[in-house]
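Left out: one protein chain. Kept in place: all the others.
And now, chain A:
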Amino acid sequence: MSQEAGQYPPIESAMRKALNTELKPVFLEVINESPQHNVPKRSESHFRVFVVSEKFNDLTLIKRHRLVNDTVKNALKAAGFEFMHALSIEAKTPKQWEPEQEPEKSPPCLGGHGK
C-alpha cells in the first residue's frame, strides 16, 4: 500500500516515523484509506493505524487512542500539516495480538467529506 519512492506520501511517512519512534511497536500498519473516499487522487485524508506496542500494557482503550492521536498530531504539526480528516485506530498490546490478525475494515464512505 505504501509508496516508499520519492516525496509522496509525506503525511503517511511522517506518521509511520513518529509512531515507530514513540511507540516502539512490535507491529505497525499504516493504511491510507483515502482512495475509498470522495477526495482527489493521492489524497492523504483518511487513515487507519493498526499498532501493537508494549506501551499500551497498562493503558485503557481511550488512553491508548489518545497516545496514538497525540503522536500523530505532534508529528504532523512539526511537519507543517493539519490533522487528517479521519484516523481510525486499533491499538493492541502484544498479548492481545495474534500475528495473523488482520486490521478491521473501515465502514464505507457516506459522502460527508467536503464540509
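Here are some notes:
FYI, a contact is a pair of C-beta atoms (placed from the backbone, for glycine too) under 8 Å apart; a residue touches a chain by one contact, two chains touch by 3 or more; residues count from 1.
Keep this in mind: contacts and distances are computed from a predicted model.
The chain absent from the displayed complex carries the UniProt protein name "Glutaredoxin-related protein 5, mitochondrial", chosen from "Large ribosomal subunit protein mL43", "DNA-directed RNA polymerases I and III subunit RPAC1", "Glutaredoxin-related protein 5, mitochondrial" or "Ubiquitin-conjugating enzyme E2 2". In the full complex, chain A touches the omitted chain through residues 61-62, 65-66, 69, 73, 83, 86-90, 104, 106-113, 115.
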